[in-house]
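Sharing a structure, written as structure tokens. Questions coming.
The excerpt is restricted to a subset of chains, each kept in its original location.
Chain IDs A, B, C and D follow the sequence of writing; residue 1 opens each chain.
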């Protein structure tokens, strides 16, 4: 598998990165926010790993960033451009009302094998650039094939999703997100439903992406992988950031807070 | 709304209820007998014997592809002579509904038995349960849960289909309605509307609770 | 028993006509049912306030009463209110009324079976709501709804046998007529079975093919 | 006692035996009928005033009075079965009843399937139509829609003799009448006795054609070869002729409907003699 030299950030971006400030998110019918005053910044070309126990709000954080949930406070910005702003009273609203173009600047891959079952591998990947970005078909297909080649699936381009293994589907899902040249890529436990060997094949792709300089926010329970890929770590609990570190190795070796120690202990035996 | 008074005539409602009782009786007997028939058919369908399988397939497919009214005709006009059977209209209805209910229920039983995860059999084996204990204590209770909602729905369909009995001349609720309409033609020319309206709601009142029960069962047991 | 082939030959054309009548009534009744089903499923999915309750009541009424009674009511009852519909109209409306609720349930099931994450993916990829429906939701909903719809189509074809009760000359009517006039029970029953096999077998095969054709969403 | 019962109390017995079925379709002998204590007779339940169910749910009518008398003389009770016109032959051939007394017109086709006793009525066909568009001649029916009940002589007659008349056929008399009332056809044809009675009771309708086709007779029918029962019925008809039974029957059931417009001798047959 080769590095993703040509993909990654679009050359026009001014290398400022991605930022969340004082983000507040509350679900309808809930008495308190799921995310409360969350702030962090991800430098362009770096990887942030979000850790935390079940229900701590990791998925919610990624979903608000992707625009799948409206936020009630704070801002989300890319390269100093605010793309979402908290509006109180939007608990019951559907999504945030971001434009199509804005949405394509942030890519996301989910835990479940979520390819469109009614399209082939190539169809899945080329759909958004053709429909949303109205790019040239020949050029898009050529790029899709190049991406597939990089994740080792060039020969499966005409396969249907149900003919692929879980690991293969997740690799296609990554290609589907990458072809839009997102400035930030969000990955939410993308290997949680996979067999160990498949976990490895997917995570290897993500490692290559990181090397190629793709800015990413990753939620994962694979501690070894997290340790290897993270430039920057935040630990969420109860909707707050309980520990943040820009030195991933230091964080895993010597967590500063009791909560972090306790959390990391869950993954160690004896 | 003239004509509605026909419903208040002495004897009209009691007779309609008597007719409804015939409908419910036919449906009840048919459902009652369909259950054991369906269990056997369902069990037969899970057997690997190719002859049994083929026979069951033909039985099920034929019953499914023929309209129930056509089956009723076959039973009423055909059976009586082919097999020298003195089958009256009510008997023909019950017979057809049993054959039909048995086939449909059989298929449900087969589906329920086959949908029990293999690991349930394996856990039972490892725990030392005998094959009969496995079937009676583990598999059957689970199969019945999966089966019940659909079976109640089938019962509703059988009740609705008993309406066809009138076309064989069985004196059930519709026929009674027609007799009443006929007998009161002169006093209540618009009785037709009211009598058929009442019959419409009588069927609804019998079937609706069944539908609700089916839906409740489905909800209650859907998480297993 | 003597089987009179010449009788069959003589009256086969009657059954051809009956078959055409059955097809005519069923096809239009089913088309109406599909339209009614689409509208009702749409109302339920979109949770349109008042209409939604009306749809629920309609579905309960339609599913829990027999077609025969619905037809009697339309054909013999309504004229007393001054509404006289032809037998064909009554049959088509009756099948549409009955089938509409069944179709609505199948279609709603199909739409609800599309996982939420599919719509979320479409959103994240920048698809407009319309593109999301036409390219992502509908193709998958159809795929899950098709087996139910096919089963309903066959069910409605079979139910159409009841229209003989309101003097429509369908297959069933022919059989009963010939038995009543010429007492040739075997021959008539034979033609009855053949006619229904001729109508329903191809539809059943076509249905299976359709299910296979739209099978891509099976995961 | 678990059987369903609808129309009449006397119907209970018949429905009780509903789901049971005896093994052979052979007719019951007179002895067997006597021993069982009931005779099974098929009648109409929606063809007033010949065979119908009254407001109390009891069978009534011209045919029923005859049936009651037959049973009385035989020393048994009657178990009525309601039939549609088209089912009259089949209830006999499949031995569901012993006797049919349902305005059964004697025809050659039917004679091949069942045995008729001596007649007790005579009829021709009649055609009833709305006064506003009265049909007085068969030729007027050309291209028009004629309502009939399935399995009646009218059906066969028009089917064979007037192919240009569009027939609209119903299983039951009640449906056919309703169809005429709702204007679903231009006219309705069945036995003249029947349409006369009906037109009397329904304002706005008139019997424009009172006699059509051959004059036919109406007779009781038994299963083919059931000579014992046939002989008994024939003897009864002869015996009843002596007491003018059918005229009395007429007075009791038909006269209230026909009034004095009809001459009883045009309808009633005593002694089986035309």
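Note that contacts are C-beta pairs under 8 Å (C-beta built on N, C-alpha and C of every residue); 3 or more make two chains touch, one makes a residue touch a chain.
These numbers were taken from a predicted model, which means no experiment stands behind them.
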{"item": "Full-complex stoichiometry, written in the displayed chain labels", "value": "A x2, B x1, C x1, D x1"}
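By definition in this document, only the chains that are shown with their structure count from here on.
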Subunit C omitted: connectivity of the other chains: A | B, D
{"item": "Chain at maximum distance from subunit C, centres defined as averaged CA atoms", "value": "A"}
{"item": "Geometric centre: closest chain by C-alpha means", "value": "C"}
{"item": "Pair exhibiting more inter-chain C-beta contacts, A-C or B-C", "value": "B-C"}
{"item": "Distance between chain centroids, defined by C-alpha means - subunit A, subunit C (Å)", "value": "47"}
{"item": "Rounded Å distance, subunit B centre to subunit C centre (Cα mean)", "value": "20"}
{"item": "Whole-Å gap between the CA centroids of subunit B and subunit D", "value": "34"}
{"item": "Sites on subunit D at which at least two other chains make contact", "value": "87, 90, 93, 171, 175, 178, 181"}
{"item": "Touching two or more other chains - residue numbers and ranges from subunit C", "value": "76, 79, 164-165, 176, 179, 185"}
{"item": "Of subunit D, residues touching subunit C in the complex", "value": "85-87, 89-90, 93, 109-110, 112-113, 150-151, 155-156, 159, 168-171, 175, 178-179, 181-184"}
{"item": "Subunit C-touching residues of subunit B, taken from the complex the two chains share", "value": "3, 65-70, 73-74, 77-78, 81-82, 156, 160-164, 166-167, 174, 189-190, 192-194, 196-197, 199-200, 203-204, 207-208, 211"}
{"item": "Subunit A contact footprint on subunit C (complex, rising order)", "value": "115, 117-118, 120-121, 123-128, 131, 135-136, 139-140, 143, 216-219"}
